[in-house]
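There's a structure below that I have some questions on.
What you see is the complex with one protein chain gone and the rest in place.
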Amino acid sequence: MEKSVDEHNVRQAPKGRLPNFGGRSEKSVAALLTAPGQLVMLFIVLFPAVLAIYLGFTAWSPTSGSDVWHAYEYWHWFDGYWEALNDGSFWAALWRTVIFTVVAVGMEFLIGFVLAMLFLKQFPGRGVLTLFFLLPMMVVPAVSGFVFYMIFQVDGPLNQGLSLLLGRDITILWLENPSLALWSAMVVDIWQWTPLMFLILLSGLVALPEDQMNQARILGANSWHQFRYLILPMMKPIILIALIIRAIEVFKVFDAPYLLTQGGPGDASTTISIWMYREVIVNSRWGFGSAAALIVLILVTIAGAFAVRPIEAGQESTLEELERGDTPSAGGVDPFAKAGTEA
Amino acid sequence: MAEIHLSHLTKQFPGGLVAVNDFELVIPDGSFVALLGPSGCGKSTTMNMISGLEKPTSGEIYFDKQPITKLPPGARTVGFVFQNYAIFTHMSVAENISFGLRVSKPRPPAAEIDRRVGDIADVLGLRGMLDRNASRLSVNDMQKVALGRSMIVDPAIFLLDEPFSNLDAAFRAYMRAELKRIQHEIEQTMVYVTHDQVEAMSMADHIAVMDAGRLQQYGTPDELYNAPANRFVAGFVGSTQMNFLPATLTLGEQGAGNGRSLTLGIRPENVLLVAPGAAGATLAGKVNLIEPLGAKDVIHLDVAGHGVRVVGVPGQRPRVGDNVGLVFDPDRQLLFDDETDLAVEA
Partner (left out) sequence: MSTVEPDLVASRASETELTAPRRSVLGLLRPVARWLTILLLALLYGFPLYWTVTMAFKPLDEWNPPGTIFWWPENWTLDNFKSILGQEVSGGGVFSQGKLDSAVPYIQNSLIAATGGSLLALVVGVLAAYGIARFRAGGGMLPFQILQLRMFPPIAIIIPLLFMFVYLQLWDTLWGLVILYGAVTFPFVVWLMRSFFQEVPREISDAAIVDGCTHWGAFFKVVLPQVKGGLAATALFVFILNWSDFLIALVMTQDNARTAPVFLSALQGGAAGQEYGKQAALAVILILPPAIFGLAIQKYLVRGLTFGAIKR
């Protein structure tokens, strides 16, 4: 039996109406959509950047007697840059920031990875404990600074607790000792942001293809083999993204050292952000500060150029996966949705 | 090479689902056995229990009479090929194949690993691709890598979970023949899970048909085709599905209860179409639809309100709307009790 063509339910385009783009082509719609955003960028980024560059060539400061439009009176070409590059405290602050970044991100990564591995297999209370470990991340930085300020006091709970544990009086000057101040600030950052690493790495671990892990087990691989040959190599892209993103954020650190010791004692915990803050806000050396800021910007951009590639690659590959239908693409996925049960 | 004995194997999942129910089976050493059944019948779960990925709720598994139920997967020396191959995508072909050797204790020297990888690659035709990243292979080649990876560790038994369902039809037929050939050559015990009865029939020495966690019948393809033990097996096996018609037993000779409600089963291949009212035509029907399949026709009939399929010869094709008579081959008629679904001796 054959159906006749007339019986087919052919969907006709609405007659007499062409697709209405509101009179605009796709390109102009796109431009319209991004226009407000670009305006914002112009206002908040471009103009200040130009101004900063301009100021960097001067020795102007708000206290120098004329307003900014006459800053050119203090034009001194690259003197400001030269001074910054020669300034020991500038490089010292930069160096401290590098140390801070490396150690903090490293510790966050290690602890986060350990936690993620521990949470991989189901155990009673895992859901609640996961939420619990997320809490530090949600704490306002001002608060976490304050909290550790309390804890690091000479007569505060940390020393008291250590005294109890070790049986003698511990009076470490966490905040007052110049050698310790930077490390104390690191503790704050580590405490606050380890949960992020934990989350990222856990998401990655849970998404590892279960069949491959099972196959490895059947072929005789023990836990160490699985870790070394399967888990670690397959986690590499995610690990890279996590490290880079955290490094970018940590480099800018300001809140923790400022809240604990205002960058002190002396210079001990002055990261580059605090250094710039001091020069500009406290010492009012706007011209000089701008020059230094620009140098930092350049350095960061160069480093950033290397950083973006893996992130973009990560975006594209997850996009590919979505298009292939490989991964569940619900807006949010329960971190444990794909974890298998233990055999 | 080992004989597998599944003894009263049961698997119940938390939540109540009984995936495998008191399953009893002996798979002879060196044989090719298919676990056949529809989705959800428990065949994959059974397979997972044999490999050690799942622990049975009760029952024992023996390899060559040794109980291995408590052994972890790595210690059982089984080979497992997953449905989607589970190739290690970040490793090369050679690294994939050699994985089992690299993680074994003691680890063989590198030269020996290379040699054995080379041997396997030759057998499977993967020589030229050893250094290529495994994810960049065609689906067919990935299949071979999956096989080679399991073969290299000399497993006692080989488990395959619908490994060919992702291949294109032509390659699938080829791989079926290849696999059967390899299995025969090395006399490897293989257990093959599939829902495709054509695949099972064409490859396996014996087939275990499963439904709802229970073993329905265990036998050779011929036995399953000609002497199905129950209605499920009868309906599941055979490319064009068997016809089922309600029947009532009126002959009292065999001692089976008179008037018992039965179902008659007859395969479409065993029904002959004749002119209506001709001698031997037990039933009459009307032709509804004809599927011309080239070498044969499948003719759909309406027989007193029931749909009946008949395989016909193209040369003698009726027309739609014709009234015809049906002759059932008496030797091929099967009877099933309506209450138990079991086959009844005719």
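Going by the order they are written in, the chains are A and B; count residues from 1 in each one.
We adopt the following convention: a residue touches a chain if its C-beta (ideal position, glycine included) is under 8 Å from a C-beta of that chain, and two chains touch if they have at least 3 such contacts.
Remember, predicted model here, so these are calculated numbers, not experimental data.
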item	value
Touch with the omitted chain, as defined above, among A:Ala49, A:Leu85, A:Val102 or A:Leu232	A:Ala49
Residues belonging to chain A that touch the chain removed from view	13-14, 17, 19-22, 24, 26-27, 29-34, 36-38, 40-41, 43-45, 47-49, 51-52, 55, 68, 111, 114-115, 118-119, 123, 129, 131-151, 153, 155-157, 160, 191, 194, 196, 199-200, 203-204, 206-207, 238, 241-242, 245, 248-249, 251-252, 254-255, 258-259, 272-273, 276-277, 280-281, 286, 289-290, 293-294, 296-297, 300-301, 303-304, 307-308, 311-312, 314-315, 318-319, 322, 327, 329, 331-335
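In this text, only the chains that are shown with their structure count from here on.
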item	value
In the complex, chain A residues that touch chain B	1, 209, 211-212, 214-222, 225, 229-230, 233-234, 343
Chain B to chain A touching residues, read off their complex	48, 51-55, 72-80, 82, 84, 86-91, 99-100, 102-104, 149-150, 153, 289, 320
